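The other protein chains are all here in position, but one chain of the complex has been omitted.
Note that the chains are named A and B in the order they appear, and that numbering of residues resets to 1 at the start of each chain.
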Amino acid sequence: MISFAQTLFYLFSAIIIFAALRVVTVRNPIHAALYLVLTFFTTAALWILLEAEFLAITLVLVYVGAVMVLFLFVIMMLDIDLAVMREGFVRSLPVAGLVALVMLAIMVMVVGPQHFGMALYPAVTPHAADYSNTRELGRLLYTVYLYPFEIAAVILLVAIVAAIALTLRQRKDSRYQQVELQVAVERNDRLRIVSMPAEEPRP
Amino acid sequence: MNFIHPQFSLALPEMILLGMISIILIADLFISDKGRVVTYLMTQATLVLAAIATAAVMGADVALSFNGHFIIDPLASLTKLFIYLVSMVAFAYSRSYLIERDMYRGEYFVLGLTAVLGMMVLASAHSLLTLYLGLELLSLSLYAMVGLRRDSSQAAEAAMKYFVLGAMASAMLLYGMSMIYGATGTLNLWEIRDAVAEGSGHSLVLIFGLVFLMVGVAFKLGAAPFHMWVPDVYHGAPTSVTLFLSSAPKLAAFVLMIRLLVDALPALASAWSDMLVIIAVLSIVLGNVIAIAQLNIKRMLAYSGISHIGFLLLGVLSATPEGYAAAFYYAIVYAIMSLGGFAMVLVMSRQGFEADELSDYAGLNERSPIIALMMLFIMFSMAGVPPLLGFWAKLAVIQAIVAVEYYQLAVLAVLFSVVGAFYYLRVIRIIYFDKPTERRELKPANDLKVIFIANAMLVLLLGLFPESLMNLCQSAFIY
Partner (left out) sequence: MPQYRRADRIHQMLENYLPVLIFIAVGLVFGAFMVVLGMILSPSRPDDEKLSRYECGFEAFAGARSEFDVRFYLVAILFIIFDLEIAFLFPWATVLRELGLFGLLSMTLFLAILVVGFIYEWKKGALQWE
């Protein structure tokens, strides 16, 4: 008898597989990006089924909310010629398909139930309704995993430096408002009262 | 998992480097283009400070910290010291090149230092997580450095190729790690070793994971058949970046391999040894044969690098401590020779002229005999001519595989180092016997010239007295 949670698992998995396939087969890159959003959403649903709620919400927030925006920017930025992009898809399909099938067969052999089946692992201890995955994560991340956590910060720093070093172009002739100068301006900087001798009216 | 308060002092070199990176990044914002030498000197000072700190925390015994994510052992400390040395030389070489090409910016040095930090994290990583993060920190910095010259479409293409293929390799590595984690239930390298030795975790899953780890590592090392990026990236990147890219990171990639294969999966030695045989043979054969056809010296050195990595792998695949020491020796020797090899291109180039075609070297002897002589040393050393440094490195790895009775492999290695000698000697022929196409006097910057001569003399001197370096390398594995 399949439980309700298992039904949900199979439903979401089916959606993920469908959406992921569409990402690579759909013609329009914007649609592909939207299918990727669907993939992320359903993956988040799977993670919730695994009781990893914090990761699920982070996936939605970071990947759907931010990374996908970046993807859309890139797609728009590139001015992709659809016809050129599709070229070679059919030609390389047989080889790519064959490689994918072989990979799939090997993965099924290895990751299948005989190695990772339910019977091989102890039953998961049920969590109470007030169990918080976020708190458990917090207890580990900032203590036991302190070192990797700080390296992650350095990687983010490198990302900032790299992004700016690679894309920021400062034009010499660009003009922009300097708010601090605008605020600091005084009456005397703008207005000069000059006393001039009154002109004699011409006779 | 119980939390043990970490012993921060062990990570002093890493902390110094991180602190100095922050200081340099901020300080450089307030430094004008004329005063950029301050940034450069601060970078070099950082590496000196880190070296002092590493020497201070270095001990004969092994110490863990940060709940098993971090390790200090002789291999980690020695690798770090060599990484500082090689990086210092690489920065020193690049200074005048950068000034001439409008690339003399603070970001170059900051990204170089973050790459060094990534290598340090790799060198003392003791869990799959830190290995991966260290590798990403290193790779991310290198991708950006390759693309730093923005007006060159060649560099942009190289950066793009490097990034896309590098991300693929990282994904492979990560997938392999997830398999190992799934089979053993731990990230800690020694706990993985114990779990595998106890027989928990199915061997098929472990081998499957190992294959992916191997793909990732071979890519990062630039070994065939995962070498496609090497010639394009080495060719397209600015020469000073190529010089850095081809030296210190190879040491880090070597430690990555040792940590994964030897520290975590010694029980699978027979499996990974067989895989390495294939990779090593392909690298030696492909590297040496394709290098013959190259007319661009950067591409030639790239293919020669692939073959050197193949030789390095010979030491690892012997799966003995002597073999690892020989491979470590080879990695250091290769880093030194590669610095010299690409420095040749730097010495010859000037503003608006990259000197990366072999014909640019024609008749160099008439223009500058001393530099021609130094190039002779470096080329002979790469070819493995005794008594130069490269010979001892080749000898050490071949001894290591003969000791485990891989005779055919040894014969093949010797045979192809003879094939390899052909294209190194061709460079020397061009330098000494071809008519010079231009007579202009060669005027490299003074610091560049001095370091280049010192570099080449080191190749000669370490070749005359090979024991000291060899003993140092052995102390990392045999204690």
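Everything that follows uses one rule, which is that contacts are C-beta pairs under 8 Å (C-beta built on N, C-alpha and C of every residue); 3 or more make two chains touch, one makes a residue touch a chain.
None of the values given here were measured: they were computed from a predicted structure.
Among A:17, A:105, A:120 or A:153, only A:153 touches the chain left out of the display.
Within the complete assembly, A:74 is the residue of A:14, A:74, A:103 or A:185 that touches the hidden chain. Where chain B meets the chain that is not shown, the touching residues are 5, 18, 22, 25-26, 29.
Residue-level contact of chain A with the missing chain is found at 3-5, 8, 48-49, 51, 53-54, 58, 61-62, 65-67, 69-70, 73-74, 76-80, 124, 126-129, 131-132, 134-135, 137-139, 141-143, 146, 149-150, 152-154, 156-157, 159-161, 163-164, 167-171, 174-176.
Heads up, the rule we're going with is that only the chains that are shown with their structure count from here on.
If each chain is reduced to the centroid of its CA atoms, chain A and chain B end up 32 Å from each other. Contact residues on chain B toward chain A in their complex (touch as defined above): 1, 3, 6, 11, 18, 21, 25, 65-67, 69-70, 105, 107, 110-111, 114, 117, 121, 127, 129-130, 133-134, 136-137, 140-141, 143-144, 147-148, 150, 179, 182-183, 202, 204-205, 208. Against chain B, in their complex, chain A makes its touches with residues 106, 109-111, 115-116, 140, 143-148, 151-152, 154-155, 157-159, 161-162, 164-166, 169.
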